[in-house]
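Below: one structure, written as structure tokens.
Note that this complex is displayed minus one protein chain, with the remaining chains in position.
Should a chain be cited, it is by its letter among A, B and C, assigned in written order, with residues numbered from 1 in that chain.
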Amino acid sequence: MAKGKTIVVGGGIAGLTAAERLGQAGVEVVLLEKADRLGGRVANLHRYYPRLCPPRCGLEVLLNSIDNLSNVEVLLSTEIAGVQKKSPGIYTVFLRDLKREADPYEIEAGGLILATGAELYNAAKISEYGYGNLPGVITSMELESLLRPEGPTGGRLVHPVTGKPVRRVAFIQCAGSRDKNHLSYCSGYCCTVTLKQIEYLHRECKDVSTWIFYRDIRTPGSKEEYYRHVREEYSPVFVRGMPSSIDGAGEGLTVRADDTLSGKKVEGNFDLVVLATGMVPSELPDIEGLEKDGHGFFPGHIPCAPTELRRSGIWAAGCAQQPMDVEDSVRSALSAVAQCLVRLQQENTVYPEVNKKKCDHCGRCVKECPYGACVLGPDGYPEIYPGDCRGCGVCQGGCPLSCLNLPGQGMKKIEDVVDKVLSGDVPGPAVLLFLCSNDAYPAWNRLVRKDEAKEVLKGVMPISVPCIGSVNMAWINEALIGGLDGVMLAGCHPGQCHHGGGANHADTRLQNLKETLGRMMIEPERLCLTGITIDDSDRLFSEIKRFSDVLAKLGPSPFK
Amino acid sequence: MGKNYPTTPQEVQEMQIETDILIIGAGNAGCYAAIEAKRQDPSLRVTLMEKAHIDRSGCLAGGMDAINTYIKKGETVDSLVKWSREQAGGLQRDDLYKTMAELLNQSIEEWEEWGLPVKKGENGEYLARGRWDIAIHGSEMKVILAEKVREYGCEILNRVVATNFIMDGDRVVGAMGFNIREGKFYVIKAKATIVATGGAGGIYKPYTNDGTDSHHQIWYSPFNVGTGYAMGIRAGAEMTTFEMRWCAVRTKDFNGPIDTISVGYNAAMINARGEKILAERYAHLGGDKAPRYIRANAPMEEWLAGRGPCYVDTTHMTPDQIKDLKTDYLNERPSFVLFLASRNQDISRDPIEIYGSDPYIVGGHTASGYWIDVKRGTTVPGLFACGDVAGGTPNKFVGGCAAEGMLSARGAIDYIKSGMVSRINVDESLVEKEKNRVFQPFVRQLNVGDGITPLEMEERLQRLMDEYAGGVHQFYRMNRERLEYALKNIAILKEQAKFLVATDLHELMRCNEVIDMIDVAEVLCHHLLYREETRWPGWQTRMDFPEKNDDKFNCFVNSRKNLETGNIEMFTRPMEKLVD
Amino acid sequence: MPPKVDLQKCDGCKGEKEPLCVAICPGDLLMLNEETVKAACRSTRDCWDCMSCIKVCPQGALETKLPYQLGYHPARLIPLMGGKRVSWTCVSQDGKVERFNYKNRN
Partner (left out) sequence: MSRYIDITDLKEMFFLDTAAAKTAVSCEQCGKCGSVCIAPFKKPNPTSLIRLVQLGQVAEALQSPLLWSCIGCEQCNMACPNRLNVAHLVRSLRRLSARERDVCFPKYIFDLFVE
């Protein structure tokens, strides 16, 4: 069982959803918000798509509900200053009160949901669009605010500076997105936002005309129908081609582009240009061991466990994961809530035991654990919190003194194999085969049912391991010294390892051992690492056959 | 130099620890003492203070290939006591040896139970290698022992160098020392203290010392520098029989053991003419069964007489035997196998050359060390001794050190239970004084920046001892004049210790070690000077008194430092036989 | 007999303050070079060739070298530590290989 409170960082739609749901489930929640009010970006939106309903409606339901929950504490104007693993299962979270200039204070948390959201890309960086210099060039978010009844113009569509009515509005898609000079990724939501804005502009202002400069319209799922609906209903002009310039001299704004469909250069004169800019993640203090993608988002393990990060007890929700719209934010928040509740309820799973008789406090387990589940406790020995550990055994594989072992794993199994080989029951070449239980072992199981495989596999002794990174080199040494002709590790392909680099650890360790064997005048080819996916039975078979052939050619182990 | 440790005594962080039993030195004897203390009374707090790391410290760091004192079927405690006394030239504390011998087999059998592979014959009995010897695969035996110490819940302080005992009046109530990782000063108060630091290597210049990469190419652990002796000397403890040095025949140029070969595989020592040295030249002293010092000195005498080089004759050995022999070495001194390989030496054709080692003070082989009672209590109340540092019990070896460790733990517990220690009073000024003494080389480095490095002083001492106190280059020979010369210079060295400088914690340790070595060397010279006879040629060869003098010297020569005058006072204790 | 560090293989025990070889050396001779984060022998002449560091190194990054004053180049001796078995490979100066395998723990 997880201990302590759950902290939800960020009071936007994802954070509010998560805090409210966890609160309803009876969990002690602390909801942090940097700003002095809740609601995040959603609070500034004019309409949601596809129904064009006002965001206030859903938001107020959440806010009222949180108000009524005594177990949800809301801290406004509070920023997260740091997160440290305190002890297994417990994080120390440093908070800074932005109203007071005081030092950060700390609270303890059993879990954290990072719903820190994202910000719009700074459109001023796209110099050719003139954002910041040309008053008529605004971002999609600014258009939302402009049209809200509480907005600066009382919800009327007028030019933000001149106050004149706006009749011609151009939208520029992918403003800074899918562009290696700016954001290399697609934020995924901007196309639909533009369509929505076109719809409400046409609905609310009868004499408005709209243009869209785009590369592709990306409206997955049912949003494709929304796209068709807007296109057919409001006849905006679609120009496939990114504008090369926006010129603000004279009346209006002149946008020039190359229409790649016709191969003709086009230009238009508009009252307002709306930049559909992408999202960048909000800044967050580094949390040790929490992996971000190249852009600073927390995508989790895609596709199997998108909310699950490499630090158990920390989940990401909403735009902290990747750019997404409200619908996906709510969905991802609910997914994080589900994970959090599961963790609160879950029984301890399989986790390694520490042999304190042998442990030397070297800390390699702490450094190599992909999940930060292993810390050196007050007595200096590694402590593993069952709730944090995902049983990959990378610590077991790396421990130089073999003093971390998952139940049922360890030297005993190797000794049994060696005894079998020494008893002479195993035909040569005798191969010890470690199989990753995720992929390679199921593949092996299918393989052994095949009759034609039986003859080849006679000398192969399989051992299933949770991850190929859990294979300790001392096991391999023991097997080689005990007379095995070769050792094969069948794990996941390096990029596909379910345990964040277990296969890479195995590769590095094996390379080192091969070098040592080379110095010992033993063929390094007696060790082999291969990536096997779950449907790779045939390839596993051919790899084993190839390896057996290599071993047969090399002859019996020089250790014999 | 990244300064992440204190360089002046004022900056030193002090660690205060209170414990029931403090064991200084976590080698074989110390570990066994710790285990036994916990076994006798699990409620006791047992603390081990170890200069290195318990897994690989002391003489067993590299491993061990045989147990040389196991009482097999047909032998008895008494027969072992008698044999040992003969090997030691008649001088041995039978009372100590007997009590130790009673526990010898227990320690080995336990070790096996904990995971030490002992070679067995077809009958399931331990495989005999000689009369008292059994063969083991002991390369990991220290690791196994350390695991057991941890399992019993002893507190282990690795990398803490002991420098002096803490005194409460005339009692020892713990020890002080410093940590060579952070430079913390440890004040460990204990109801009883067991010293198990091992003997003293490196007092003499090794002949392998080329000044470059083979300075520590000696047989005995070069990291055992006699600190336990030195602390006892400085605390006024009575020491015995330092003059019975341990000089051994070892493989030449690589100080590997040869009992493995000569005892294990019946390989005789031969001289350059191919004569079997012991059988042909020492038949009157027992031939192959001649006492150890005779066996040790014989090849050196051959060399001196112009019949060197000498060898152990391995040319009769079968390929299987050679493989076994090399395996034995891998279990104890692995790089001897590398040494042979580096010379392309096929020992079935070329015998292994032998030569004498530099002399060591090692109570596990000879009788030198603390003067103790059967409970292993020293002459200073509260202080117990075991292993190489305890005197009177030659031929203890690995099993004996373990057994004696157990005895010292029992003695310490009796002492605690006797109620003699009620409260520990420590004069804080003594702690301050010791801290200043220990960190003095840092202070000099900081204030003066110039002085003597521990290496320089160590090499000066080694040369002095080698040339004037019977080192290997002098074929172990000495006389009064040389010894007096040595003592005169040792006095200068002691005075010069204040010039020692250290630039890091490792060097600070080395500075304190060399100070300890000089204190041991001083007492050693007094002992060598006092025994005006030659009782054990080689171990102790007085050119001015070349004969044995039983009338005067069939007794123990003991010493004690007069703490008021600082003089080493010499006297004798009678030899008492318990077994005939 | 100094241990030689293979700087490619040594990973400084992942930047720990006390890598295993540093922790184990009975003579306190190994240290971590803080700049390179690799192990180094501070005083090769003081090595007792007990080979404790070689046995404990999880990367197989250390090798005992004979001082040339005692033995000729390029003989080598390499232990491979299993759980309960050890294997020693000795390559003599002229390239002859000898192997020794046995149980070193029960």
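Criterion: a contact is a pair of C-beta atoms (placed from the backbone, for glycine too) under 8 Å apart; a residue touches a chain by one contact, two chains touch by 3 or more.
None of these values were measured; they are calculated from a predicted model.
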item	value
Displayed partners of the chain not shown (whole complex)	A
Hidden partner chain, touching residue among A:R56, A:R215 or A:R231	A:R231
Among A:K125, A:H159 or A:R256, residue touching the chain not depicted	A:R256
Contact residue for the chain not shown (choose from A:N269, A:N445, A:Q496 or A:S542)	A:N269
Hidden partner interface residues of chain A, rising order	168, 211, 228, 231-232, 235, 237-240, 256, 259, 261-262, 264-270
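To be clear about the criterion, only the chains that are shown with their structure count from here on.
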item	value
Approximate Å spacing (C-alpha centroids) for the pair chain A, chain B	61
Chain C, residues touching no fewer than two other chains	18, 23, 56, 76, 86, 91
Residues of chain A touching at least two other chains	360
Contact footprint of chain A on chain B as seen in their complex	55, 147-148, 150-151
In the complex with chain A, residue positions of chain C that touch it	6, 9, 13-16, 18-20, 23, 56-61, 63, 76, 78, 80-87, 89, 91, 97, 99, 101
Chain C-facing residues of chain A, complex	360, 362-364, 367-368, 398, 400-402, 411, 414-415, 418, 473-475, 477-482, 512-513, 515-517, 519-522, 558-559
